[in-house]
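Sharing a structure here in structure tokens format.
A single protein chain has been omitted from the complex, and every remaining protein chain is retained in its original position.
Our next item is chain A:
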Amino acid sequence: MSNPYVPLFILLALGFGFAALSVGTSLVVGPKRYNRAKAEAYECGIQPSPRAEGGGRVPIKYFLTAMLFIIFDIESIFLFPFAVAFDQLGLFALVEMVLFIITVFVAYAYVWKRGGLEWD
């Protein structure tokens, strides 16, 4: 390799090329049938901010559920490798894992007691 930066620049060019190709192809070959939903910001039929000028509020319930899912999802992701190698790891890892679960359950207790799990 003559210059160590050559692969970096090739990677950069590939990145830009991919972006330009994707956008360009859809511009050229994509169907263009305009209707009302198509003209909206996200093309999915849901207004991004209902009556934003009048202080409209977006329900945060789905977001809250998604956040809670992430917390417990990550907990189980950490539990899997621990469970697989449990016999090799010994007491230290068991204590560490219990401490980790305690920290997650502290968050769980907070959410539960403060009403984060109630839908309405």
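Operating definition for what follows: contacts are C-beta pairs under 8 Å (C-beta built on N, C-alpha and C of every residue); 3 or more make two chains touch, one makes a residue touch a chain; residues count from 1.
What we mean here is this: contacts and distances are computed from a predicted model.
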{"item": "Candidate names \"von Willebrand factor type A domain-containing protein\", \"ABC transporter ATP-binding protein\", \"NADH-quinone oxidoreductase subunit N\" or \"Circularly permuted type 2 ATP-grasp protein\"; UniProt protein name, chain not shown", "value": "\"NADH-quinone oxidoreductase subunit N\""}
{"item": "Residues of chain A (touch criterion as defined above) contacting the omitted chain", "value": "3-5, 7-8, 55, 57, 60, 85, 88-90, 92-93, 102-103, 106-107, 109-110, 112-114"}
